[in-house]
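So the structure is just underneath, and the comments pick up after that.
For this view, one protein chain was removed and the others were kept in their places.
Should a chain be cited, it is by its letter among A, B and C, assigned in written order, with residues numbered from 1 in that chain.
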Amino acid sequence: MSIVPAPSAVVAAEGHLIDSQLMTAIFDTVIERGGAFEVLHFEIGRTNTEFSHVTMKVSAPSEPALAALLETLIPLGCHVAAEQDALVRAADRDRCAPDDFYSTTNQRTEVRVDGRWVAVERQRMDAAIVVESDRARCRKLRDLQAGDRVVCGLTGIRVTPEFRDRARAGFTFMTNDVSSERRVGASVARIARMMRDTKAAGGRIAFVAGPVVVHTGGAAYFSRLIRAGYVDVLLAGNALAVHDAELALFGTSLGVDLEAGAPVSGGHRHHMRAINIINRAGGIGPAVAAGVLHSGVMVECVRAGVDYVLAGSVRDDGPIVDTVTDIIAAQDRYAAALDGVGMTIVLSTMLHGIGVGNMLAAWVPVVCVDINPAVVTKLADRGSSQTIGVVTDVGLFLHQLAGQLVPG
Amino acid sequence: MSIVPAPSAVVAAEGHLIDSQLMTAIFDTVIERGGAFEVLHFEIGRTNTEFSHVTMKVSAPSEPALAALLETLIPLGCHVAAEQDALVRAADRDRCAPDDFYSTTNQRTEVRVDGRWVAVERQRMDAAIVVESDRARCRKLRDLQAGDRVVCGLTGIRVTPEFRDRARAGFTFMTNDVSSERRVGASVARIARMMRDTKAAGGRIAFVAGPVVVHTGGAAYFSRLIRAGYVDVLLAGNALAVHDAELALFGTSLGVDLEAGAPVSGGHRHHMRAINIINRAGGIGPAVAAGVLHSGVMVECVRAGVDYVLAGSVRDDGPIVDTVTDIIAAQDRYAAALDGVGMTIVLSTMLHGIGVGNMLAAWVPVVCVDINPAVVTKLADRGSSQTIGVVTDVGLFLHQLAGQLVPG
Amino acid sequence: MSIVPAPSAVVAAEGHLIDSQLMTAIFDTVIERGGAFEVLHFEIGRTNTEFSHVTMKVSAPSEPALAALLETLIPLGCHVAAEQDALVRAADRDRCAPDDFYSTTNQRTEVRVDGRWVAVERQRMDAAIVVESDRARCRKLRDLQAGDRVVCGLTGIRVTPEFRDRARAGFTFMTNDVSSERRVGASVARIARMMRDTKAAGGRIAFVAGPVVVHTGGAAYFSRLIRAGYVDVLLAGNALAVHDAELALFGTSLGVDLEAGAPVSGGHRHHMRAINIINRAGGIGPAVAAGVLHSGVMVECVRAGVDYVLAGSVRDDGPIVDTVTDIIAAQDRYAAALDGVGMTIVLSTMLHGIGVGNMLAAWVPVVCVDINPAVVTKLADRGSSQTIGVVTDVGLFLHQLAGQLVPG
Partner (left out) sequence: MSIVPAPSAVVAAEGHLIDSQLMTAIFDTVIERGGAFEVLHFEIGRTNTEFSHVTMKVSAPSEPALAALLETLIPLGCHVAAEQDALVRAADRDRCAPDDFYSTTNQRTEVRVDGRWVAVERQRMDAAIVVESDRARCRKLRDLQAGDRVVCGLTGIRVTPEFRDRARAGFTFMTNDVSSERRVGASVARIARMMRDTKAAGGRIAFVAGPVVVHTGGAAYFSRLIRAGYVDVLLAGNALAVHDAELALFGTSLGVDLEAGAPVSGGHRHHMRAINIINRAGGIGPAVAAGVLHSGVMVECVRAGVDYVLAGSVRDDGPIVDTVTDIIAAQDRYAAALDGVGMTIVLSTMLHGIGVGNMLAAWVPVVCVDINPAVVTKLADRGSSQTIGVVTDVGLFLHQLAGQLVPG
């Protein structure tokens, strides 16, 4: 039996390797895939602010296994120590990538083109990277065109995972710990501060909201936030607008009288009437202009110039004519509205929340408020690791948030 | 083949048979057990306030099946039309009933003794009925003594199921409909009104509370309710008192700083320190007297003279010396404290909530607040059909309730 | 002060009024709306099979209140005793109904046209009724065209609520009682029997399935059901097909190795690779034809000629080219596939389950399987009262169901 040395490569990484648990993840990954590692050099950051540096030799049982292993180490911040340009291949047909295309994460990514590291633009997960002259940007598979120069393989790709800042430890604590047994007040105070900071820095705030905002009596408080300028973008579905209009027109939400808390007989038909009224007017904008709609979240959005997009879904009643019924168009409209937002708050909608999570770069903080801990966990699971979960009643949450930001 | 008529009996019932769905339940029950019915006489209440009356012949395939069927119809308000005294048999040994003892529901019950209908006292579910001269009362199996005269069989027992008052329809609506997608404000207003009405009528209010009251920041609001006299009885476990003391002594709850919302390192040991401090003082009362404990729910209880009972459980740390560690003694103390209460509010504790639900008569309204809809459903399932469920954050609920009852 | 008699009307209803709790609902409705009733005539069905009949005078404080009340009583089976034709009005513009259009429930409905009662076709909820010569059918608001003759107002409309058959009491029991604390075996046996009966009667069975079917290892058992002919229609989203293909191509589901139960490093990118591969082939059909896809749920569907529709949603990755991205087109495709199905089974998908529930008539039984009791409750809440809920692990449910229907 001859002894053939296992295929190996030397990789390097630097940053807050300990604090961000990247070292742990790197070691785990190598072992889980049946590989081995040898640390060649490790220099630890001696204080809280210093970077650590590691160079290690990783080996795997076969060349394909090594390639697969290296592919996995890239999102953890490792790059092949010997620098090479990224491999770029032309797409041979529209809407398809070469088989070995690099599928992005939502972390900051650079690719090496002509010997220079180029930051990837429009970072998002599950995209391909297209190189055009000296720029690189994320592009969804369905937007690829034949001839697009797509980054493939493993070399010349460098990912910088988001640093888990210890100064934000209170926050990051919550990201790992979804519990209904917490005092919501402390979270609200922190979120209010983040919102003020975001606005002070000139950033925009996007809300993603389900109809539960209306059912739980949160519409009045949400309206206050809109009027005060804290809502730049509103991404929702048809149901939010319909139930909001139902409340404005009939005082009910899904047939329940919100003041009395009791169902109004026949009220289940109110939402169909509301749809008919809005569509007869020609949509939300015309309905507001014509005075058909006087109050509610959507009215406030129209008045405040909020950039709102309603995305359709297969369970929609109606829908009202404002709803974007083609989901590809809806995704594109969502993504455009999200471009450059500094913060996103998801209120009780798993469907739209996941949709938005898929579009955001890792460094955009996402607050997810839901009474169901499983929804918060699921959003956090999908790689949107910057998600801050608050398990509570959405109506009461908005009451508290408006109380902090827009007292009176 | 000879035709033998199926065994049958004539039963009668009266009351709001339609509104309370009793007719439906009676019909369903007969059919489900393989029986048949023939309505001999039915007189419908012509208006909302009139009673209905029904006399029907029910038959079953065999005599035992008929007996089982009749047994099942009793809690639905049926009584055997031909009146007989209740069958009473002596218990042959302590803590055990005759095999065919009548096991109670929590509904109003009468038994016929010496030709007179006698109201059963201390109504509760899962008890035996003991007759002593001209009185009848519920007694738990474990409290039976040899010689006790126990009601057995089926005759001479009359149950009057609680009337589902249409005027309370808004409330009863909620009993059947546990949902987190509701505006909590409307429920809080109604519960506040019930509490005021109960106090105005001279009734006492019992709270059953889990430690989540403390974790979610509700302790300050709950304290306000105590000071304002809205808490006559507090039934809880060791954990409520321990985490309340932890908050008072260290500012943390399960190691989480309630102001900052972040975990305090080493904080997980605070609750053990709190236990040690209270026990060293000799319990809650002495700790308050000695000035060791200055603030918190338990301090307010001591000052306001609230009748509190802490029941032990197998997961207790410590426990503090005030905790009643024998669960039979704890149940007896709970039951004594609940004697005559006009209203009960359960805050985030399935264990103690079910324990209390087992002790209450059907006409004592129970409000159950929990962020987990399954807990509310489970409490309502156990025959405590008067349960009003509110699915929301307990801390925010108490904030709103105190705001309504004790503004400022 | 003159005394003006309250506006009143005489309504009638017949059927299993007690068993179906319709009498209770009628009484409750009148009182909740501030009205009053007087029973003029009531004849109770004396046995389990006889109908009951009621005639009652209902009054309300004002004419509009009376109209609203009558509108509410219609879905409960009441009809105005004095028979009149339905009021029919022409739609004045496309996609909109007259303001007072009658919005349907999913119950059997008849309208009176030219003195004759006509059964409404394509019964579904939240639609308008359009009359064409001597026929009447449900039409969605968005499908109305100017000139369509739309049923409005309250007269000449008769609804026959589904009879809650006592013989199915075991089943209906479950519809009201969603609990995870049940033996699933008993439910599976009953569902298997329903499926066999449906097929024996020449009926078609529709499945509505989420990707959890794949994640929980149910794909193999579901495939067995397809091969055995128990799946006529499959309604799902893009994700089911993508994760099914991921499993077939890479052995993972959302990056988790289904055999080992552990995540495969880099596996999170497998689903993007799967999308690219299918789209490169031109879709599922071509991918199966070309041998690119060998196994999995979708392959079985293609081979067995299952009528499948994939509806898009805003959270889709890709999507694969088979996905219907316009949700109006997707709803229409769903509705067409559901035309005439005898039974529907929803597996772990709230989104598609609600979408389908909106389309079905009340007499099509729906089985809803989910590990989250809130999902089952929510589906049942939306008026699809025939929903049978099973709270369990979907993978294990399919394992048991296939074991019963396709042993071996």
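The definition used in the following text is that a contact is a pair of C-beta atoms (placed from the backbone, for glycine too) under 8 Å apart; a residue touches a chain by one contact, two chains touch by 3 or more.
Here the structure is a predicted model, which is why all the values come from computation and not from measurement.
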| item | value |
| --- | --- |
| Contacting the left-out chain in the complete assembly, out of A:Ser8, A:Gln21 or A:Gln404 | A:Gln21 |
| Of C:Arg108, C:Arg137 or C:Arg190, the residue in touch with the unshown chain | C:Arg190 |
| Chain not shown: contacting residue from C:Gly153, C:Gly217 or C:Gly355 | C:Gly217 |
| Hidden partner interface residues of subunit C, rising order | 169-170, 173-174, 180-187, 189-190, 212, 215-217, 253-254, 256, 258-263, 371-372, 391-393, 395-397, 399-400 |
| Subunit B residues that touch the omitted chain in the full complex | 29, 32-33, 68-69, 71-72, 93, 95-97, 99, 101, 103, 126, 141-142, 237, 262, 265-266, 268-269, 272-273, 275-277, 279-280, 311-319, 321, 325-328, 330-331, 334, 351-352, 354-355, 358, 372, 374, 383 |
| Contacts of subunit A with the absent chain, listed as residue ranges | 18-21, 23-24, 27-28, 31-32, 36-39, 42, 44-48, 166-167, 169, 177-180, 373-374, 377, 381 |
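What we mean here is this: only the chains that are shown with their structure count from here on.
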| item | value |
| --- | --- |
| Chain occupying the middle, per Cα centroid | C |
| Maximum centroid distance from subunit B, chain identifier (CA atoms) | A |
| Rotation in the CA alignment of subunit B with subunit C, degrees, nearest 5 | 180 |
| Proportion of interface numbers common to subunit A and subunit B (over half same, under half different) | same |
| Euclidean distance of C-alpha centroids - subunit A vs subunit C, Å | 32 |
| Whole-Å gap separating subunit A and subunit B, where each centre is the average of the chain's CA atoms | 45 |
| Contacts with two or more other chains, residues of subunit C listed in rising order | 32, 374 |
